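One chain of protein is taken out of this complex; the other chains stay put.
As written, the chain order gives the labels A, B and C, with residue 1 at the start of each chain.
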Amino acid sequence: MSDRLRAGILGASGYGGAGLIERLLRHEAVEISAIGSRQYAGKGLADCWPHLSGALPELRFADEDAVIESCDVLFCATPHGATAPLVKRALDAGRAVIDLSADFRLDAETYRTWYGAVHPHPELISEARYGLVELHRHELPGSRLIASPGCNATAASLALAPLAAAGLLGSSAVANVLTGVSGAGRSPSTGFHFPEMTADAFAYKPSGTHRHTAEIEATLGRVKVDGKQLSSNGHFQPFTVSFTPHVVPMARGILATCSTRPRDAELTNEALLDVLRDYYLDDPLIRVQEELPHTKAVSGSDRAVLSARYDERSRHIVSFCAIDNLGKGAAGQAVQAFNVANGYPETSGLATHGFWP
Amino acid sequence: MSDRLRAGILGASGYGGAGLIERLLRHEAVEISAIGSRQYAGKGLADCWPHLSGALPELRFADEDAVIESCDVLFCATPHGATAPLVKRALDAGRAVIDLSADFRLDAETYRTWYGAVHPHPELISEARYGLVELHRHELPGSRLIASPGCNATAASLALAPLAAAGLLGSSAVANVLTGVSGAGRSPSTGFHFPEMTADAFAYKPSGTHRHTAEIEATLGRVKVDGKQLSSNGHFQPFTVSFTPHVVPMARGILATCSTRPRDAELTNEALLDVLRDYYLDDPLIRVQEELPHTKAVSGSDRAVLSARYDERSRHIVSFCAIDNLGKGAAGQAVQAFNVANGYPETSGLATHGFWP
Amino acid sequence: MSDRLRAGILGASGYGGAGLIERLLRHEAVEISAIGSRQYAGKGLADCWPHLSGALPELRFADEDAVIESCDVLFCATPHGATAPLVKRALDAGRAVIDLSADFRLDAETYRTWYGAVHPHPELISEARYGLVELHRHELPGSRLIASPGCNATAASLALAPLAAAGLLGSSAVANVLTGVSGAGRSPSTGFHFPEMTADAFAYKPSGTHRHTAEIEATLGRVKVDGKQLSSNGHFQPFTVSFTPHVVPMARGILATCSTRPRDAELTNEALLDVLRDYYLDDPLIRVQEELPHTKAVSGSDRAVLSARYDERSRHIVSFCAIDNLGKGAAGQAVQAFNVANGYPETSGLATHGFWP
Partner (left out) sequence: MSDRLRAGILGASGYGGAGLIERLLRHEAVEISAIGSRQYAGKGLADCWPHLSGALPELRFADEDAVIESCDVLFCATPHGATAPLVKRALDAGRAVIDLSADFRLDAETYRTWYGAVHPHPELISEARYGLVELHRHELPGSRLIASPGCNATAASLALAPLAAAGLLGSSAVANVLTGVSGAGRSPSTGFHFPEMTADAFAYKPSGTHRHTAEIEATLGRVKVDGKQLSSNGHFQPFTVSFTPHVVPMARGILATCSTRPRDAELTNEALLDVLRDYYLDDPLIRVQEELPHTKAVSGSDRAVLSARYDERSRHIVSFCAIDNLGKGAAGQAVQAFNVANGYPETSGLATHGFWP
């Protein structure tokens, strides 16, 4: 195993961490050198993840220093705010970092607006590359700090970017997202207690109050009408989205339903689907199809399935994107960006197909 | 029991029918005289509805003629298209009719556009009153034919009507609805087979293709800016809605999330909530609250819970309405309209509170 | 309302408490005088129970003293161990008590064995009557302390008692119970966090380790072969049950599957069903049927549905009982026992039918 890149995983007792372990266990060029968790410190993998019992028998959950020390590349699946200082330490120690938290997704000013705090390490922001591979592939190779996108932002951005590139987006859109409960993390709370959450559906942090709003707006504001994507850290065109997430009673999955009403559009469903197909022509983890996507069709996988419709009568475009919030929405795309940054095949360690039923 | 009004129920082996039986069993002024079902003809109630075993022991599922013959008032929970002729027969026989199907919700021309067929009894349409009590209360007393609204249309119309009455709606809106699977009826199909449907979410019949679109547009097109509601059968203002329903893995419940972007609005969340509160001031089955509504909070009940938000940044209003699709969305409001039409207390037989968890 | 009995409810922010509120709101002879909860002290009902918003608008959650002070009869849905002192205070203050906790279900010695502590108020045990109405109806009228049975014990005892009375039980049985997650209460924990619990099934506290074992053994040990039931507090015949509960991913419902292998039995399915039918002949909340019971058929109701089979080949009797753990398994039977104790109609305030789907 000595040729393999050593990967350390912080936040390994959360869902993002489990997804990273699953994928890196399958990755031929990587070995997992350490797993970090304060809550499970000293315990073995099976104590935290019953489905992984028997794997990595030699490892115990360790503290942050031990994980950073052990590795060549650090994956952070730790909470926002707490992650930036860890990233700083890892970079200083010469590690590459894939950060699944929100800490390096926004410029310093936007961060302060949406997170209500001064960014703890603004000097590192200019190094960060936004790890939405399909849009930012051109700037990932060689980067030492990748900010992996939020799950809701991934689905909404993938659904809307082709419209932006085709000049069909205008200055505003509505993005309603359905999300499985694992998106809220593994810490129990009354609202997500099984008897409360089963058979329930509700919206939360509606229009203009969820922080992924800023991420969607920045990402789409960087799509140029010629299809080019501006760099992660440059300026972006103003664009507003009315983003409202909804929790529905399933463990995993995100479905983004995005509506916009372009002026003077002459469209058909087929032309609209071609806009999507052309935009994602060479992307191995994107599937554009005529049928509306089901979250189940991507459960356990690392891909996104998209579709769209144009309603002549109401003159609305509606575009759809389904992902597994734990796959393409989190660990999957973190490993995908890592692969592209390091020159590995884009889907190494990933699951192109999930499970059914 | 001789003083009670005799109610016959067609389609009693479907979910709408079960809901009617449950409510009319509790209704002090009504006795159920007959229950109709072709599939269960000759069988008893418990053969079809295990939860009702022991109730109505003397009844067997009967054919349509026997049901119409038995009753003073006929509730039809039968499929659209097949219902209009039954309504005709019942009216000719002197029965009052509460029709839960779509057959008398639209004018003849709109019906043809959306249902792709000439209306079989256009001469009866002018008699029909749209049974959305909160909007059409003024024209229900004494009516002999009530067209009970569709479940999606109920939720979306309740969420948007106060905006229309306040001049905040403009000419178009986006209405995304989450619906439980019972909305698709009781007939099994692969798509709703438990292993396929659990842990899945998807949109279907998107923007401009679901027939409830026409119902929402007509209903809102009749709301005057002074708050008055035009009659069920008069002309209505043009209004378009991009309506997209989504199926989520729960048995019952509807959540409508409706977005609109009024010009030049100067709004606050509190002002917006007051618009809703004022509009539904005297309605016993409507609750307006600051917290976003959960479908579970109305499961098993016949009421609707609404809320709304204004996003200054993106200038979108988002309004929300949660109902039980089988309660306020179907049997509940059918009985509510029956009560108002006949001068009974509005909530007789209804459930103001449901169950939790 | 001055003629009504005033009921106070402790533990009103738990599932047992919600069930009591729902039933007592419907009870014509009772008014709810106070609701107790430390966690929600000072808040209103809707803050805790969204489905009950609008009910009891004048009440706020209060402390134990205020609740005891307010009422004629006290319902305790509080944790075991903590409840006995509250019962003592209420009895001293002249209140009748219906105790849903485990504190007065067992004799002092059995309590010590299974709960690992000396009973705090052994002097009160002899007053307690076990509130399984179908078996202990004869000793409930006039009692001032009723110990309402545990949910698992209710289902298993109802399934096995007719066999015991018919001499078909022998000295041991296997009782496997499936239970919905609300049986574990409303406090969140990782194991019952929605993403962990959905799509999972598991056994816990297996054979001989769950405390309801003692309750089942005592209850069945008091069934005499002539069908008579000994008093709640007398001696009982030795009987052992291998009781293993299983949690399955649903909010509510219990299904007990009980197996026993009587010596020399000459049985048929029909004869076995008659044993059950005869035993529960006059019980309004028991239904014996040939079809195996579904938990859904009793969801939201306060009744139990039973069936049984005899397998000639393996010579096992298997008997089944389905209840709603929150209905017949908790609040429902507490109110049922209260009714019988006080001379009200047995089903006052109760739901003979639940909901479907």
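FYI, a residue touches a chain if its C-beta (ideal position, glycine included) is under 8 Å from a C-beta of that chain, and two chains touch if they have at least 3 such contacts.
These numbers come from a predicted model, not from an experiment.
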Given that one chain is not shown, which residue among A:Leu24, A:Val133, A:Val174 or A:Ala199 touches it? A:Ala199
Of B:Pro195, B:Gly227 or B:Pro345, which one is in contact with the hidden chain? B:Pro195
Out of A:Ile32, A:Ile216, A:Ala256 or A:Ala297, which is the one that touches the chain we can't see? A:Ala297
Touching the hidden chain, out of C:Ser33, C:Gln229, C:Ser299 or C:Asn339, is C:Ser299
On chain A, what residues meet the omitted chain? 15, 18, 22, 25, 49-55, 182, 198-199, 251-252, 287, 289, 291, 294, 296-301, 305, 352-357
Interface with the undisplayed chain - residues on chain B: 15, 180-182, 186-190, 192-199, 249-252
Where the unshown chain meets chain C, residue by residue: 172, 174, 176, 178, 180, 195-196, 198-204, 206-209, 240-242, 244, 246, 248-253, 255, 257, 259, 261, 292-296, 299, 309, 311-316, 318, 320, 322, 357
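To be clear about the criterion, only the chains that are shown with their structure count from here on.
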I'd like the Å distance between the centres of chain B and chain C, where a centre is the mean of that chain's Cα atoms. 38
Whole-angstrom distance, CA centroid of chain A to CA centroid of chain B, is 39
Distance from chain C to chain A - Cα centre to Cα centre, in angstrom: 47
Multi-chain contacts only, two chains or more: what residues does chain C have there? 15, 182, 198-199, 251-252
